[in-house]
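Note that this complex is displayed minus one protein chain, with the remaining chains in position.
What follows is chain A.
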Amino acid sequence: MNAIFFSILAIFSLFVFMNLGKIKASKKQMDRDDRIKWGNRRRTSFFKNKTTIVEGKAEEVKDDKDK
């Protein structure tokens, strides 16, 4: 009896896995701000914090030049 119960549980669970696994997760799961970001974001955020350097000759801008 014990063996039959656990066999049915195993087969039913595998059936659930094979069918449910192919369905996309609910919006409640996917549309969250606190989702795990599996990629390495360290490099991106590192570069985001750097200032953008434009090559060329520096020139002083005076606000009253055009006036």
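The definition used in the following text is that a contact is a pair of C-beta atoms (placed from the backbone, for glycine too) under 8 Å apart; a residue touches a chain by one contact, two chains touch by 3 or more; residues count from 1.
Everything that follows uses one rule, which is that contacts and distances are computed from a predicted model.
Comparing "O-phosphoserine sulfhydrylase", "Oxidoreductase", "Bax inhibitor-1/YccA family protein" or "ABC transporter permease" against the UniProt entry of the hidden chain yields the protein name "Bax inhibitor-1/YccA family protein".
Counting the whole complex, the residues of chain A in touch with the unshown chain are 2-3, 5-7, 9-10, 12-14, 16-18, 20-30, 32, 34-43, 45.
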